[in-house]
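Of the protein chains in this complex, one is absent; all others appear in place.
And then chain A:
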């Protein structure tokens, strides 16, 4: 990941523009817009590139968080099997508070997200990426709202969802064990590893986040204690009083340091850890898609078998129905080929 990042470079120092193709993006300048419940943060996305497909060497657009989500969802659908870089989580609560720290963390994560896409050989060619980086705000808004909800799914997808539910129910009722696992043992091992890894990383991240909180709490109570010590010193006076107020002063200094340490810990330790967790989750999602595709393939294979048996039966009994059944079978075969190729 680090290697890829250095390839794409920062917006300040682009590589030799003429020789090597490059695409570098930066997400900057978070600005709070809107009021109350509808408030949101907009970011400036600066693209510098010499790719021919792009409109020009530099482009600046304004994007908001949901636009990034849109991009991620599109890529996830189009590029099945590729690990799509993760986006920072939605948060219903923090959104309203919009603390400076939260905004900065989100900005960083979004910047890393886009850059990872830009440095990925396949993903960087994506048309959706181009749209994201170049389209004007109205277009973006239209696309964004178009993609939400159930309307996103095409009728074929809806049918698939129903079929999934159907098969699941019938499995439960009939007590049939569907073989979800592929026969490739190495892949299975990897899958198992990824799932376990997520648990461990998530736990570590949880504690890391708590540790940040503890630093803040310790800083706060040290500061309060310092204040109390100062007051006590004022009451006591003389040598003892001075001792107390010295203690108080030092406590407050230490408290400030602890707050700083907490911030550092958050940015340099907890956030990267969280990034790893998200990355693993994204891998899991891709694995899930693969499992889905595999399952569909199995189902289709079964359906095909049934159809073949049917066909044979029909061939023996009623020849006029044969044409229909064969045609159906061909359609199914074609579909199956398509799915297999997308593995």
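Simple rule for what comes next: contacts are C-beta pairs under 8 Å (C-beta built on N, C-alpha and C of every residue); 3 or more make two chains touch, one makes a residue touch a chain; residues count from 1.
Keep this in mind: contacts and distances are computed from a predicted model.
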| item | value |
| --- | --- |
| Record-based protein name (UniProt) of the chain missing from this complex, from "Sorting nexin 2A-like protein", "AP-2 complex subunit alpha", "histone acetyltransferase" or "Cytoplasmic tRNA 2-thiolation protein 2" | "Sorting nexin 2A-like protein" |
| Residue of A:44, A:80, A:144 or A:214 in touch with the missing chain, whole complex considered | A:214 |
| Sole contact to the chain not displayed, among A:224, A:324 or A:337 | A:224 |
| Residue touching the undisplayed chain, where the options are A:82, A:143, A:204 or A:304 | A:204 |
| Chain A residues touching the omitted chain (full complex) | 2, 193, 196-197, 200-201, 203-204, 206-208, 210-211, 213-215, 217-218, 220-222, 224-225, 227-229, 231-232, 234-236, 239-240, 243-244, 247 |
